[in-house]
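Complex shown without one protein chain; remaining protein chains in place.
Let's turn to chain A:
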Amino acid sequence: MAKRLLEFRDATALVGIGYTPFSKDSGVSTLTLACRAVMSALDDAGLTPDDVDGIATHRVGDSAAPSLVGPALGIDAPTWHLDQFGGGSVSHAIVGQAALAVAAGIADVVVCYRAINARSEFRMGTAPNPSPETQYLAPYGYGAPVQQFAMYARTHMLKYGTKAEDFGRVAIRQRAYAASNPRALMREPITMDDYLASRPIAEPLRLLDCCLETDGACAVVVTTAERARDLRRPPVLVSGAAWGGGDSFLAPGEPTVTAAAALAPRLYGMAGVGPTDIDVAELYDCFTYSVIVQLEDYGFCAKGEGGPFAASGEGPPVNTHGGFLSEGYVHGLNHVAEAVSQLRGDAGERQVAGAEVALSTAQPGHILPATSALILRRG
């Protein structure tokens, strides 16, 4: 492995996490949500806006830019900023890029945020999509994320015999985790009967396969591993960060394999770990199916076995906060924040005992042709 990649391993740390409450109607702007999450994360780290010299977000024309959030908090001259276009595919990429900026010495303290009013202002699938490919989908009433993932989920069911009940087990298990997460929007336990009776949205996917359209924000703070040792919380080191390609909905590739399959070996190699070292996994769950296909593509089970594997509960605990299905959907950073919480040991009733290494992933590359992921380690 390249020497400089080894130098990147564990050179930076996540030292603070922050949230606004998750809701169906925040009643405030995305700028206000972003500021609140950033202040919360800085407070968690024992830092203030005066310490911040880098700001990063990702968005799809639906949220406040770093150039607004910085001045709104008196961060007038950041030395580094990132305003990444994209949704869940790049949620982890912005944290990885912040870690690169810190490791390179461009910035010392970077705050990454994602703020959305995804229920009350900009509902998923309704924002204008600038991709020229949508012209080949829109005439058929096709193109919303739930429709696209349903199309891929069906190919997996047809090829490997994956069952609706396998999807259901993912939803049921994550809801059970959410019961002990005070942030979670949905905490009432559900049964397989509830799952199977939930209304079809885009068959084969049902309502309970879908994440929650959520208003809210989440932020994480990145600094050097060295500085992290002097801060308020136990540091969580960035062992690996990886970016991947992806397949657009008009790509000719095998539809049951995501871009995560090509990314995973690079990510594990950078971090110096493998799937069996992962103690807790926060896997992008825009829909139940994305968990199943990632269990395969991140190497927890063989291709095609993700359905029964997920249903059995083998492998590391997955989506311990309830995930996007039950905690809320702020597009990815809440997976990173939960991984941090687990590795610090402050996840309360849902704490995974002895968690030392976590995998956290972005949308595996089925819609926007990109993906990203992080491996984090207790410092």
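Here is the rule we use: a contact is a pair of C-beta atoms (placed from the backbone, for glycine too) under 8 Å apart; a residue touches a chain by one contact, two chains touch by 3 or more; residues count from 1.
Operating definition for what follows: contacts and distances are computed from a predicted model.
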Undepicted complex member, UniProt protein name, chosen from "Heme-NO-binding protein", "M48 family metalloprotease", "Alpha-D-ribose 1-methylphosphonate 5-phosphate C-P lyase" or "ChsH2 rubredoxin-like zinc ribbon domain-containing protein": "ChsH2 rubredoxin-like zinc ribbon domain-containing protein"
Residue touching the undisplayed chain, where the options are A:Glu7, A:Asp50, A:Glu203 or A:Asp230: A:Glu203
Full-complex contact with the absent chain, from A:Lys24, A:Arg154 or A:Lys303: A:Arg154
Selected residue (touches chain absent from view) among A:Glu133, A:Glu165 or A:Asp194: A:Glu133
Identified contact with the non-displayed chain, of A:Leu31, A:Ala144 or A:Ala176: A:Ala144
Hidden partner chain, residues of chain A it touches: 125, 132-133, 135-137, 139-142, 144, 146-147, 150-152, 154-155, 158, 199-204, 249-252, 255
